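I have placed the structure first, in the form of structure tokens, so that the comments after it can refer back to it.
Shown here: the complex without one of its protein chains, the others still in place.
First chain written, first letter: the chains are A and B, and each begins at residue 1.
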Amino acid sequence: MAEEPLIVARGLVKRFGEFTAVDGIDVSVERGEAFGFLGPNGAGKSSTMRMISCVSAPTAGELRILGMDPVRDGVAIRGRLGVCPQLDNLDTDLSVFENLTTYARYFGLSRAEARRRAGELLEFVQLADRAKGKVEPLSGGMKRRLTIARAMVNDPEIVLLDEPTTGLDPQARHLLWERLYQLKRRGVTLVLTTHYMDEAEQLCDRLVVMDGGRIVAEGSPRELIARYSTPEVVELRFAGGADAAVKLDGVGERVDPLPDRVLVYARDGDAAVAEVHRRGLAPSSVLVRRSTLEDVFLHLTGRTLVD
Amino acid sequence: MMTVMAAGRAVRRGLFGGVSAGRVGAVLGRNVGALRSGPAYWLVLLSGFFEPLLYLLSIGVGVGALVGAVPVGGRPVDYAVFVAPAMLAVSAMSGALAETTFNVFFKFKYARTYDAVLATPVRPVEIALGELTWALVRCLFYTLMFLVVMVVLGLTSAGGALAAFPATALVGLAFGAVGMAISTFLRGWQDFDLLTTGQFTLFLFSGTFSPVQDYPVVFEVIVTLTPLYHAVELVRGLAVGPAGWMLLVHAGYLVVMAVAGLWVASRRIGKLLLV
Partner (left out) sequence: MAGSGVHATVAVLERHLTLYRRLFWASAMSSFLLPVLFLVSIGLGVGGYVGDLGGVSYLQWIVPGVMASTAFQMAVGETTYPVLGDFKWTRGYHAMRATPVRIGDMVAGQVLVMVVRVLPQAVVFLLVVLLFGGLRSWWSVVTPLVCAAVVVASALPVMGFSARIDNDGYFALLFRFVMIPMTLFAGVFFPVAQLPVVAQWLAWVSPLWHGVELCRAATLGVAPPWPVWAHVACLVAWTVAGGWFAMRGFARRLAV
């Protein structure tokens, strides 16, 4: 018999008064996969994550985590989850090491076990040399790694990461991704939210794109690109602005004029460029690149700024 | 326009040794502006008045009913009459200190208000004077209200109140200046525990609740060296009596405090921020 998915949501809804943050979503996450929630700010990702981490009760719909009901069995479920919240909530008055041991005790680990786990995890997130130090002087990337170590302290079956690399510099992000990849290889199920497309492509086996509280697309990064974009994208800039867009009608599969440049979605980028030149247009710059999840995302959720 | 302003600045520099009343006023104006930020700061400000008043009612009136009379300058007075001027001096002290320690430290370390101010023509000594003036405004607001209460309760005469009011300004100035100097040395919030404990110790043992003559001699000598003692004696002498040449000594002590505090504070602010 196939194992029940670790997380199952059916018609899940979260309302705050009049405002509907999550508007009936269906999701299932299998053991061992890395699952992503993608979407602009306010899409309902964090509300969904809070329901999954059993700190916010669903308004309607069904939600089962590890085969249990998050409202009734919240304590038991939380004992088997690891949570890395969007806002750091490390204990700044405790040392790095004490942050882990104190947190471990919340899960009922013995003091000796807590110390052992803390030592191991600090090695894993490469902070062993900071064990005795304070939290405050750590860099943003180090704090996030410490938070991830803390989320691992109870050896959880699922780790929830809410925008794990927001606000980090590129080196810190890559180190973090590498550590998360190691976790995945150990068989830990990862559920993360992000609005970085490169992060989703790096980490997620499967993802859903959310917009306005609903799921607008679902699949692996590769599937989504295949479905909602073309293999290649040509970015064209024109000295005289984007007026040239009208003359691009029919080039490639789709033309998307932006204020500063024009995107041409095409199966074959070079062929599209050749067609542009054939029509006598002279763009000031031409860039042919592979289509990314960002193209899918912008196509699905629109280009207006959400904030 | 620029030349006119520059010329004006040069003239003022000559007249006031470089301190510009306009720039001091700008620092002061920032604090007045903060009052408009919302009811929280207002309420905190206003509530500060009640603390010494509550002590006056509890210890002065409540315990006073058990005490009877206490000698002041050889003349027995009601215990509440004895305690009231001390609480007046305390309200001047704590009003000025709250502003120049807690708030100045916050602006210094966290809000970084002064970094922004010093990026303008405003100089450290002008920041110090501006903050001190504001502390004085807060202090006088407390002492004025407190004096009204004292007169209403019959704890001093109208004449006594008029005489004591300027003295409370001196008390506020002295503690405000020293408080500002101290706040430039504070390392973090944990030092405030130390500061509060020190302030509270002064509050309990400066001839506030019982005459210093009752203390053991060694203790009495130590107390006569501490600042709140002089503030209490000065204010009590003016509000209740007896007036004597000793009042000049007390006032002199406070003047020295004010000048020294201001000098240290402006030097330290400059040293810490203009690096």
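To be clear about the criterion, a residue touches a chain if its C-beta (ideal position, glycine included) is under 8 Å from a C-beta of that chain, and two chains touch if they have at least 3 such contacts.
If you're wondering where the values come from, they're calculated on a predicted model, not measured in any experiment.
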item: Touching the absent chain when the full complex is considered, from A:Lys45, A:Arg64 or A:Arg78; value: A:Arg78
item: Contacting the left-out chain in the complete assembly, out of B:Leu43, B:Leu144, B:Val249 or B:Leu272; value: B:Leu43
item: Where the missing chain touches chain B, by residue; value: 40-41, 43-44, 47-48, 50-51, 54-55, 57-59, 62-63, 65-68, 70, 79, 190, 193-194, 196-197, 200-201, 204-205, 208-210, 214-215
item: Footprint left on chain A by the chain that the document does not show; value: 16, 53, 55-57, 75-76, 78-79, 81, 83, 85, 87-94, 98, 102-103, 105-109, 150, 154
